[in-house]
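This part shows chain A:
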Amino acid sequence: MVDDSSRGTVPEFVQTLIRPLPRLPLTLVLTRIVRRFGARRPEVFERLAEYDPLTLLIDPSDLPFSFRVRLAGTRSQVDVVGKTAPCEAATRVRASLLVLMGLLDGTYDADALFFSRDLTIEGDTEAVLALRNAIEEAELTPAELLGLTGLPAHLLDRTAGDSLALLRRQLGAPAPSHVARGQ
Partner candidate 1 sequence: MAAVQSAELVCPAGTPAALRAAVAAGAHAVYCGFRNETNARNFPGLNFSESELANAVEFAHGRGSRVFVTVNTFARAGAVDLWRQAVDAAAAAGADAILASDIAVLDHAATRHPNLRLHLSVQAAAGTPEAIGFYAETFGIKRAVLPRVLSVEEIARLNTEIDVETEVFVFGGLCVMAEGRCALSSYATGKSPNLTGVCSPPSHVNYIEDEDMLTAKLGGFTIDRFAPDEPAGYPTLCKGRFITKGCASHLFEDPVTLNAAALLVSLYRAGASAFKIEGRQRGKAYVTQVVKAFRSAVDSLDDDEAAAAVAPRLATLTEGGRQTAGAYRKVWR
Partner candidate 2 sequence: MSDRILLSLGPCFFNWSTNDLANFYARIADEAPVDRVYLGEVICGKRMPFTDPLWPGLIERLERAGKSVVVSMLALPTTTRERAAMQELVTLDRAVEINDVSGIAAREGRPSVAGPFLNIYNEVALTALAAHGIDCWCPTVELPLASITTVAQACPDIEVELFAFGRLPLAVSGRCTHARLHGLNKDSCGFVCENDKEGMAVETLDGRAFLAANGIQTLSANVQCTLMTTEALQTAGVSRLRLSPHSVDMIVVARIYRAMLDRELTPTEAENCLTELSLPGEPCNAYLAGEPGWQKIPV
């Protein structure tokens, strides 16, 4: 059994490269993605209605910053914050970047990764569970998140899927929780 969030981590040199990059563009892009998703798939946010807004801190253990996420449909907001910045979000989810992405697209089962300590949770357990259930239902793929359809969607998902699988193997990330889509 290994320590939490050290399996499948992005190498140090990549972290060093990322660190000085400007954060505002990333903030704007992510916020726009989530809001547009909220407009396209309101029923996903329906599942979170009683928490509106659901605020939590997504903390990739292998990136030099975190994401403070405020989920409120088309009024959602994503902010890129420093690791030591004071945070109003009482709820924190922490895992390596690959694990976080794998949780989003369904490669990983959140319970399994919680048991194995690859994922840690602090704060409002109920809100995290609600979010987990909403994500499960959303069936997120990269294309779904970006609102692509048709051939571009298929190509993006295929490429992203293959790249992520390759990265997971190379970085020693946990094995997928189930057989990959399409197999």
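Throughout what follows, a residue touches a chain if its C-beta (ideal position, glycine included) is under 8 Å from a C-beta of that chain, and two chains touch if they have at least 3 such contacts; residues count from 1.
With respect to how the candidates were assembled, all candidates are chains of the complex that A comes from, given by their letters.
Model, not experiment: these values are computed from the prediction.
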item: In-complex contact of chain A, chosen from 1 or 2; value: 1
item: Contact set on chain A toward candidate 1 in their complex; value: 1, 3, 46-48, 50-51, 106, 108-112, 114-117, 120-122, 125-134, 136-139, 175, 177-179
